[in-house]
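Of the protein chains in this complex, all but one are displayed in their positions.
Labels run A and B following the written order; every chain starts at residue 1.
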Amino acid sequence: MPSNYKTIIKDGLWDNNGVFSMLLGMCPTMAMTTSATNGFGMGLATAAVMAASSFLVAVFRKRITQEVRIPVYILIVAAMVTLVDLAMNAWMHELYKVLGLFIPLIVSNCLPLARLEAFAARSEALPSLADGLFMGLGFTIALTVIGGVREIIGSGTLFADASLLLGPAFRSMELRFLPADMGVLMMVLPPGGFFVTGYLVVAKRLLDLKAGKEIQMTGAHSVG
Amino acid sequence: MKETALMMIGAALVNNVILARFLGLCSFMGVTTRIDTAAGMGMATTFVITVSAMADWAVQHYVLDAYGLGFLRTVTFILVIASAVQFTEMIIRKVSPTLFQMLGIYLPLITTNCAVLGVALLLVEGNMSLIGATLFAFASAAGYSLVMVIFAGLRERLVLAQVPRLFAGPPIAFIVAGLLAMAFMGFSGISTV
Partner (left out) sequence: MKIGNLLHVRHGLVLGCFCLGFGLVLAFTDRLTSKDIAARALEDRQNSLSQVIPGSIHDNDPVEDKLVIKDAGNRDITVYRSRLQGKVTGVAFESFGTGYGGEIRLMLGVDDQGRLLGVRVLAHHETPGLGDKIESKKSDWILRFTGLSLGNPPVERWKVKKDGGQFDQFAGATITPRGVVRAIKSGLDFYAANKASLIAEN
């Protein structure tokens, strides 16, 4: 069990990246990446849920008996999701309206549950918090990159509406690469999500190969 | 009548759960390596989606709305779905052991299939009647099963194809899924006019 923080960080952000290596949590990865801003917002919401639920599961791990652990995990994740849902509805309303349905759906995202089962159930509270947080941030990076690629090719912008959705401080991030109506529409439509994710998995394999690492040929699919 | 039919076609094909709404992608990528497993998963999920949609509808109308507990929606829905999965397992085991043998291994996976929760949440947001909700859920689930089987068929062929090593496995599956999604975009517009 790696309780070494450096490994945890590296695992979460790159080596075992939830999206590109483990292929978990695909639904928000496809649905919420029509722009980099949406991907970033969705990723942060998921990261918050993951950090909080990993921490709680690790704290209570001695109290949670083996037989009822799955219902308890689901309950904890669902409760954290509801907290995020209520808080975003109240204080980040514009972003909430965009993400809508996919905030409650974090509950059935396989990534948080997979990390609870694989890490938090057997670790101390603080390493679990770090694991949840950095797995979540790795997820955020993946979603932002996929969103960025789709947005640049599809609509010719990057981080459009960031000031509206995330706050005025993000205005400087809004960029335009192509003139309006020049984008390849397909990329922001559903098929683009599949294409971009497929090619980005290949890109990560290529980078891993260049770095002399073994490439993972299959995704770990333990949970639905 | 005509409106109901159009609504069902829309739910099954135009706004397909997997290819347009992006729900249930884990199972879409995970258990579509063979047609028979994909069909089994599709049937089991169809059953659970329909049953839990009815249960969630009742919970929303008679418990959450009635007592102003809207904030517990996510928690109760996921618990209802987990119970519906258990319930389905018990019923199928009693009624048809053969069916249970076919579907048994998929049942536990369905709780974390976001198509189930997603359809339930869509129903609540759509403000439907119980019958409308049940039909919508069934049509969505049928669309889900259809795409699962088609995609499994494609992947069975894909095994025989020579794929560059870097693309082997998930990446080529994603690209094929993208092509399938493009094909399904051809359905948009048919539930209008």
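The rule we apply is simple: contacts are C-beta pairs under 8 Å (C-beta built on N, C-alpha and C of every residue); 3 or more make two chains touch, one makes a residue touch a chain.
Small disclaimer: the values here were computed from a predicted structure and weren't measured.
Across the whole complex, the hidden chain's contacts among the shown chains comprise A, B. Touch with the chain omitted from the figure is made, among A:9, A:59 or A:83, by A:83.
Checked against the hidden chain, the listed residues A:64, A:98 or A:203 yield one contact partner: A:64. Listed by residue number, the positions of chain A touching the unshown chain are 34, 60, 63-65, 67-68, 71-72, 75-76, 79, 82-83, 86-87, 89-91, 93, 97, 155, 181, 183, 185, 188-189. Residues 10, 14-15, 71-72, 75, 188-189, 191-193 of chain B touch the missing chain (whole complex, contact as defined above).
Basically, only the chains that are shown with their structure count from here on.
With centres set at the average Cα position, the gap from chain A to chain B is 22 Å. On the chain A side of its complex with chain B, the touching residues are 23-31, 71, 74-75, 78-79, 81-82, 85-86, 101, 104-105, 107-110, 113, 186, 189-195, 197-199, 201-202, 205-206, 209, 215, 217-219, 221, 223-224. Residues 19-31, 71-75, 77-79, 82, 109-114, 116-118, 121-122, 125, 166-175, 177-179, 181-182, 185 of chain B are the ones that touch chain A when the two sit in their complex.
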